[in-house]
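Only one protein chain is missing; all other protein chains are in place.
Naming follows writing order (A and B), and every chain is counted from residue 1.
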Amino acid sequence: MGPDYGDIDTPYKCGVNQVNMNQWTGLISTAFGIVYAIMSYTLPDASIGNPMEPKIFPLMLGIGVTICGILLIINESKKKSTAQEIKKERGKGLSHDSKLIIYTCVVAFIYALLFERIGYVLSTIIFMNAMLFVLNGKQKWKTNLIVSMTFSITIYLVFLKLLAIPLPMIPFLQI
Amino acid sequence: MLFKKAMTTMVAGTVIAAMLLTGCTSKPTATNGNADAEVKYPVKALEFIAPAGAGGGWDTTIRTVAKTLKDTKLVSVPMPVTNKPGGGGGIALAYLEEKKGSDDIITVYSPPLLLINLNGSTPLGYKNTTPLARLIADYACFVVAKDSPYKTINDVMDAIKKDPKSVKVGGTSAAGSMDHLQFLKIAKAAGVADVKEVDYISFQDGSGPAQVLGGHVDLLSTGIADAKALMESGDLRALAITADKRIGEGMIAEIPTCIEQGIDATFINWRGLFGTADMPEYAVKYWQETLKKMSETEEWKAACKTNGWDNIYLGGEDFVKFLEQENENNKVLLEEIGMLKK
Partner (left out) sequence: MEVILHNLLLGFQTAFEPINLFWVTLGGILGTIIGMLPGLGPATGVAVLLPMTYAMGPTGALITMCGVYYGAMFGGSRSSILINTPGDGAAIAATFDGYPMAMNGRAEAALAISAIASFIGGMISVIFMIFLATPVARFALKFGPAEYFLLMLMAIAMTSSMSKGNVIKGFLSMFLGLAVAMVGLDPQSGVNRFTFGSLELQSGIDFLTVIIAIYALGEVFKCFKDIREGKKKMQTKFGKIWITKEDWKRTWKPILRSTPLGFIIGALPGAGGTMASLMAYNNEKQLSKNPEEFGKGEIIGLAAPEAANNASSVGALIPMLSLGIPGSGTTAVMMGALLMLGLQPGPMLFQNHPDIAWGLIASMVVGNIILAIINIPMAGALVRVLAIPPKILYPIILGLAFIGTYAISNSVIDFYIMIVFGVVGFFMEKAKIPSAPFILAIIVGNMMEISFRQALLISDGSWGIFVGSPIAAILLALTVASVVLPFIKGHKFFNRKKATIAK
C-alpha cells in the first residue's frame, strides 16, 4: 500500500495527537446516536393504534448506536495508545486521494443532473471520459473515447433491445 | 502492451457481439413506429407506466392492456412498460406532473390514487391526471383458516363488537390503505361502533395468506385473486365478498356477498387508465375510443376471465364523476379512523 496522502479525516495533523481513529469513530457515533434518538422521539404520533408505535424501534436503535459509541471511546482510552501504535496506524493508511474522491463525487453529481436532460448515451460518454481523463490520462484520449462510446452504446442497446427497459433518450434526436 | 490491448478489444468485442446477437434473436421487431396512414396519432413509441414494481396488480393490468392492444392490432406502435415504484404510486404521480401535457404517457391506478392523497402521503391526486377510462374491478374478500370458529362475516362482527381486540385482521396493503379500509367499511356498516380500535396488521411482503393459514392472524382482508388457490384447496374459507352480486364461477360463485348477510355495503377495487394532466384533446379522444373498443374485444374478455377481473368499462365524464364520488366516500372513512390529512 502506498503512503497516506491528503487525509480528509486524520486527526493527528490537527494536532490532537492523543485522539485516535477509534475514538473519533466513537465520538461521531455517539453524537449520531443521540441526534437520531431525539429525532425518533419527535416523530409525529401514529393516528391509529398506539401513538408511540412508530417511534419505539428507531428510539431503541438510536440508543444502541450511542451505547456502541460510548463503549468504543471507553475501550480505547483504556488501551494505552503509544506513539508507536499511532505511527503504525498511520502507515497502514489506504491508498486513497481525497482530491480524487471529491472529484469523483462532483463528476457523479453532474452526471446525475445531466442524465435525464441530455439522455443516457451522451451523459455517460461525458461521465466516463471525465473519469478516464484522470485515471487513464489525457494522452490516451482516443482509447478513452472509444471505451466510453462503446460502453454507453452497448449498454443502451442491451437495455432497450434485450431488456426492453427504455433509458433516457437524447432530446430532439429521440435515440 | 499491444497484445494486451488487442486482448481487451477482443474480449470486449465478443461480449458485445454476444449481447447484440441474443438481443436480436429475442426481440426481432421493436423498432420505431411505422405510422399508420389513417391515424396520425400515435406515431411513435408510447410510454406505459406501472406505478409499482413488477408482478403486482397495477403491473399486471397495464401489461395485459399493452398485450391486448398489440394482439388485437388496435395500437401498432410499441408500448414498452416502465416500472416507477415508490410512495404507493406517488412517485409515478410526481413523474406525471413533471410531464404535464404530453400525449404519450399512459398509466394505471386504483383506489390508492385517492387514498395516498387523502392520507397526506402526497399532495398530488387524481386531479393531477387525465382520467381516461375505468376498465376492470376486483372485489375484496374476507377469509379465515378452515378450522376457524367464525362461520359467517356476522360471527366476526359480533366478536368485534364484544371485544375489538379479539379479532386480528391481516391484509397486504399498508394501514389506512385499501385492504384496511375495505374491512373497516364493512365493519362500520355492520354496526361496529369504534372501527378505530380494530387491530390491523399489514403484511406487505404478500405473506398474508400464510399468516392466516398458520393461525397467526384471525382473518385476512384481501383480493380474491390472492387467496383463490388456497380457497380452492379448502385450506382457507371465504366468509364474504364485497361485490353487490355474486361473481365468477365455481367455488368463487359460492361466496356470499356482505349484502346477502345483512350488511349493506360494497367495496370495489377498480382499476383504470390515466394520462398526464392537460393531455392534448386528440390524444384523450383517441384513448377513450380505443379503450372502449378494447374492452369489447374477445381477447380482453378472455384476459379478464383468467385474471378474475370484472369487466366494468366506464369512460370519460362518467369516470370522473365516479372518482369524485369515491373520493368523498373514502374521505369520510379516513376521517373516522383519524388518518385523514386536513
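Observations
We adopt the following convention: contacts are C-beta pairs under 8 Å (C-beta built on N, C-alpha and C of every residue); 3 or more make two chains touch, one makes a residue touch a chain.
Model, not experiment: these values are computed from the prediction.
Summarising the interface, chain A meets the missing chain with residues 1-2, 5, 9, 21-22, 24-25, 29, 32-33, 36, 39-40, 43-49, 53-54, 57-58, 61-62, 64-65, 68-69, 71-72, 75, 94-97, 100-101, 104-105, 108-109, 111-112, 115-116, 120, 124, 127-128, 131-132, 134-137, 143, 147-148, 151-152, 155, 159, 162-165, 167. Residue-level contact of chain B with the missing chain is found at 4, 7-8, 11-12, 14-15, 19, 22, 26-27, 53-56, 59-60, 63-64, 67, 82-88, 90-91, 94, 119-122, 165, 168, 174-176, 199, 201-207, 209-211, 213-217, 225, 228-230, 232-233, 235, 303, 306-307, 339.
Just so it is clear, only the chains that are shown with their structure count from here on.
Looking at the complex, you find that chain A touches chain B at residues 47-49, 150, 154, 157-158, 160-162, 164-166, 174. Interface residues of chain B, counted against chain A in their complex, comprise 12, 16, 19-20, 22-24, 26-27, 30, 32, 44-45, 47, 80, 82, 175-176, 196, 199-200, 337-339.
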